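All protein chains of the complex are present and in place, except for one that has been dropped.
Each chain gets a letter, A, B and C, in the order it is written, and its residues are counted from 1.
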Amino acid sequence: MIDRIPSGFHPFVIPFLIGMAFVLLYCFGAMIRVLYELSWQDRKKFFLSLLNPKILLKDIKDIFLNCLIHVPLWKRNKLFGYMHSSIAFGWFMIILLGHIEVLLFVPGRINLFYYPIFFNYFVAEDDVTLRGSLLFFLMDFFLLMIMSGIALAMARRVKNYMFGVKRMARPTFLNVVGLYSLWAIFPLRWLAESFTAHISGGSFLTIPANWLFRQFLGNELYMLPTWWAYSIALCVFMCVLPFTRYMHIPAEMLLIPMRNAGLKVRSSRKGFARVEFFSCPNCGVCIDACPMTVDNGNVKDCTVYLTRQLRRGNEERIQEISDKCLLCGKCEALCQVGVEGPGLRILERARRDYTVPFNYPAADKSVDKNHKVLYFAGCMTHLTPSIGRNITELLRKANIDFTWLDQQGGLCCGRPMFTAGRIAEAKAIVANMEKLILESGCDTLLVSCPICYKMFREQYNLPGVEIVNYIPFINNLINTGRIKVEKSDICYVYHDPCELGRGCGMYDEPRKLLGRSAGIAEAQQNREESICCGGSLGSLSLDFAQRENMTKAALDNLYTSNADAIATACPLCQATFARYADRPVKDIAEIVNQQVI
Amino acid sequence: MKENVVIIGGGVAGLEAAKNLHRLGYQTFLVEKNKKLGGHVATWHKLFPDMASTKAIIKEMVEDIKDVTVFLDTQVKTIESAHGGYQIAFSNGVNVHAKAVLVASGFELFEAAKKEEYGYGIYDHVITNADLEAWMNGNKDKRIPASPKAIGFVHCVGSRDLKAGNSQCSKVCCMTAIKQAIEMKERFPNAEVYCFYMDLRLFGKKYEDFYINAQRDFGIHFVRGRVSEVSETIDGHLQVKAEDTLIGRPLKVQLDMLVLMAGMVANNQIKPIVEQAKLEIDSDGFLKSSDNITHIIESGRDGIFYAGACTGTKTVPETVAEARAAALAIHDYISGL
Amino acid sequence: MIDFGFTLSKSSTVDLNKVDRSRYDQLVKLVPTARMCMNCGSCGATCTVSEYKGMSVRKVLTGIQRGEDVRPMLSSCMLCGKCTMVCPRGINTRNLVLTLCKIYD
Partner (left out) sequence: MIYEGKQKIWSDYQKEIPDDHWYYVRSCIRQNFFPASERMFTEITQKVLGKDVYETPYHTTCGGIAYHCDTIPQETVMTIVARQFALMTEAGYENYCPSCITSFGNYAETLETWREFPELEAKIRENLWKACKREFNKPKYLAHSSDLIYHWREEIRKRAKHLLINQETGEPLRIVEHIGCHYSKMFPHKGVGGAEYPYVLAGMVESWGGQVIDYPERRHCCGYGFRQYHAKANRGYSLSNTHKKFESMEPYKPDAIITNCPGCPYFLDRWQYVIAEQTGKTYGENGYGIPVFTYEEIAGLVLGYDPWDLGLQLHQVAVEPLLKKMGVEYDPKAKYLGLNKEDIMRPEMPNSIKCC
C-alpha cells in the first residue's frame, strides 16, 4: 500500500470535513449546555463517576452493548436487533478498521482526519499481502453487513410487523433526509471503492464490482463522482443529524454514563431530561406499548412524540401530550434507551401555574391508637368496598391486632395530586397523613391500593413503620400458618396493575398468593407488558368515552388466557374492568378470603 | 260487509284505528270536527326521537284509510243506546247505527294565556310550543325575532299545576322542549337557549340521548326552577324570573323570545257525548277507563272504546298502539269473544 | 350621609345578563364534558373532602355559571378521582377542577 496522491488531499473530502466539524461542534456545544444545566451536585456526581473505574467500565460496557450491539432490541425481536446492530456495529467496525489500515499502511497520514474514511481513494495497492487482504475482506464484510441492515431497514418500511414493531412515529422531513442520506452512504461507499478497486485493491465485494463495471462503464470516469457523492452523503447526514432522531446516537453516549452516575430527571426540559429526550431514537416501541393507541388513536400522544415536541419546544402539544398520558409506565418499561415517559410528564405538569391555591382541608380525623397494624384502604377502595371488607375479614381470621385508618373515608394518600404535578400540594397531604399515621403508634401500615402503596413507598417518611402491600402481607399470613387456604377450581388470569407491577416491581407475590387459592392462567401480555385498564388517574384529560376502547383492549388481552375470571390487585382496575368485562373481576383479597379454611 | 263502527276523532288514534277496523272488514265511519285529518300531530313539524316529518306520517295514515267513510267538519249531535248498539246522529244529517263506538277525541292544548304571569297574548315575543311548530312549518310569526340572541323555554305550562286545574304531567313537553331547543339552536347557533324546568321527565326511547346532545353538542342551558313571572322591558325584551333551585337563589334573565310548553288537558268538547252515552270522567278530567293497567281502552260501557289521549296524556307511539289494540278489542267485542 | 340605621340590602338575585360566564365558556372549551352535568349530586356525595369544605363538582359547575365564587371549593380538592368514578355522565371532573384552578386569575 502506498500513497497514491502525494498531497494526501482531494477537494471531495471537504463536504465530509464540513459535516464532521459541524456535528462535533454541535454535540460538544450541546454537552456543555447539558452539563451547565445540571445542578452542581449532579455535575459533581457525574464527573466523580467518570473517575470511578467501576462505573467507567460499566459505562463502556453499556455503551458497547446498547449503542453498538443493541442488546435490548435483540431481546425484543431478532430481526429488529440485527438491523440495528448491523448498521451501528458494522459502521463502527469500518471506522475502526479504516484507522487500522491507515496506521498499518500509511502511518504518516493518521493525523489527517478524513484519511481512514476515504482510505481506498488515497492509496494504491503495490503488493498483495495477507494482512491487507484480511483487512480488505473485513472491510467488505462489514460493508455487506451494513448494507444488509439497510436492506432490512428498507424492507421494514413495507413489512413492519416482521420486526416486532407495528407502528413507527411519523418521520419529519429532516428525518427523511437523514434516513435517505444514511441509506445512501454505504452503497455509495461500495460504488466508490468498487470504482477504485483496480487501483487500491479490494475484496469479495469490491473487486467483482470493479470488474463488472469495467466491462461496460470504464472506471476512471465514475471514480471521482462517486467519491464525491459518498462524501456529500456523509456531509448531509452529519449536518442534519442534530435535528433528526439520529441525534440519539451521540446523546445516548452521554445518557448512559449520566444514568450510571445516578442522575435523575429534576426538570422536564433541562439537563438530564434534555439528554433523555435527545436520546429517543423514535423507534416506535412506545407507540405499540401505549394503551391509548388502541385503534390507532392518540398515536401522537405517545412518548416518542413527547420527546419530539420537547425538542421542538411546542408548548401546546407538550401540554396536551403530558396531560393525556395514563402514566401506566409501559413505554418506559419497554423503551430501549430508558426514556422516562411518565416521569417527564409529571415534571411537565408541575410547570403549570395554578391560580387557585390548594388549601389542604385539614381532616379532623383521629385514629384508634395502639394497634400494631394500621389498615389504609384509600379513596378508590371506598367505591369497591368488597376489597376492604375481605381484607379486614382476613385480618380478623388471622387474629391480627389492627385498626382502620380511613374507615369513614376523607383521607387521600396524595398520589393523584402528585401525578397531577402538584408536588408541593401533594407534600402537604403527605405531611398531614404522616402525622396521623405516626400518632397512631402502629408498626405496620397495611395498604391495599397499589396507587397509595407506591405513594407511601416513595414519598412518605414513616420511621419505625413498615409499609406493606396486602399481597405479601397475606402471603406471610399463610406462610406463618395464621390462615389456611384451599385451592378452588376456578381459573383466574391475573392482571398486573400498573402501579403494583411496573410501579413497584411486584409481579411474583400476587401470582403466588393467587396460585395458593385458585388456578392461574397468563394473558398474552403480562408482567411488565401488562396493559393498563384505562381507568388510571394518571391521565388528566382523557375522557370517560375515550377510555372505553382502552379498557376493552386490555380485557381482550386478558381473555387470551381463556381464564374463567379476572383477578387483580387494584380497586381502580377492578372497577374499570367490571364495567365492560364479560366475566367476573375480583380482587385477590376476595378470592383468598373465600378460600380460607 | 260487517257491522258499522263509528270512530270519533280523526287524529292519529282515529286514523290508525280506522285503518285496522276497515281491514278487519267493518263499515267504519270516521268523524272529525275539523276540516282536516291528523289532529294535533298534523299541526306539528317534526316528531322526536327520529325527527320524523309529521307531513309524511299523516299523509301515509290518511292514504291508508282512503276507503273509509270520513265525515270532516262534522260532530256527533246525539248518541243513544239502541238495538244492542248506538244510534248516532251527526251534524251533517247522517244517522248511523253502530255496533261499536271508538272515542278517539284526544286532548286540548292548555290555553297558555291562562297563565297570566307569562304574558302570552300580551308580550310581543311570547309564543307556545304549538306556535313554534307552526312557524317551523312555514307559517309567518312576527313574535319570533329575526335573529334572537336569547331564547327561553318554559316547561310545565298548565301541567303539574293544581291552580291551573291540571295535576297531570303532560309527558311529552320536556322532550318537546329539548327538541325545539335544539331546533332553535340549529337555526340560531349564536343564541343562548335556556330551558326552565322543574324535573326533566325523559322517559322514552332515546329521550335522554336528546338531553345529552342538547347539553353537550348544543350547549343549551338547563335551569331548574319554574318561571314565576315574565315582564317586558322598555326595549322589548322579556325579563324572566325563576328561582335557580340548584343554588337556592332567585334568578333573572332577559330574553328575546319565550316559548311556553303548553301541556295537554282534557278535551271538553266531548262533554255532550260523555253525558249522552253516560261515560265516566276520571279525577284528572280525562275519560275514565275500566282500569288504568290492562283495560285502558275500555270505557266500562258495552260497545264504547277509547284510544289515545282522551284517557290521559299520551305520546304518539302510545296512541298508535292503543288505537290498534282498540280496533282488535272492538273486533273481539263484535265477534262475541 | 345620614345614618338611618339601615341601608339597601344586597340583592341575592342572579342576573344572568350581568353574570360573567366567561370562565364557564373557557372551561367547556377545554373540558367539553363539563357541559354534561345533570346535577345528580353523586360527585358531592362521594367526595373525599365534601364533609370539610362542601366540595361538589356539581356545585362548582352551577356556581360558575351563576357568578358564585367557587374557589374555596376548588382549593380543597385533592384530585382523588372518586367523583370521576361515580359520575354517570362520564364527566372528567379532575380535569375540570384543574382547569378551573388555572382559569381563575
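One rule holds for everything that comes next: a residue touches a chain if its C-beta (ideal position, glycine included) is under 8 Å from a C-beta of that chain, and two chains touch if they have at least 3 such contacts.
It should be emphasised that the depicted structure is a prediction, and the values quoted were computed from it without experimental measurement.
Among the displayed chains, contact with the absent chain in the complete complex occurs for B, C. Take chain C: the residues that touch the chain left off the picture are 1-2, 4-9, 11. Although one chain is not drawn, its touching partners on chain B can still be listed: residues 113, 116-117, 119-124, 229, 231-234, 239.
The definition used in the following text is that only the chains that are shown with their structure count from here on.
Across the two interfaces under comparison, A-C and B-C, the one joined by more C-beta contacts turns out to be A-C. Per-chain Cα centroids separate chain B from chain C by 39 Å. Of all the residues in chain A, the ones that touch chain C in their complex are 323, 352-364, 379-380, 382-383, 409-412, 414, 416-417, 420, 422, 429, 535, 537, 540-545, 572, 575. Considering their complex, residues 194, 200, 211-212, 215-216, 219, 221, 224, 244, 246-247, 249-254 of chain B touch chain C. Of all the residues in chain C, the ones that touch chain A in their complex are 31-33, 46, 48-49, 51-53, 55, 71-72, 74-82, 84-87, 90-92, 94-95, 98, 100-105.
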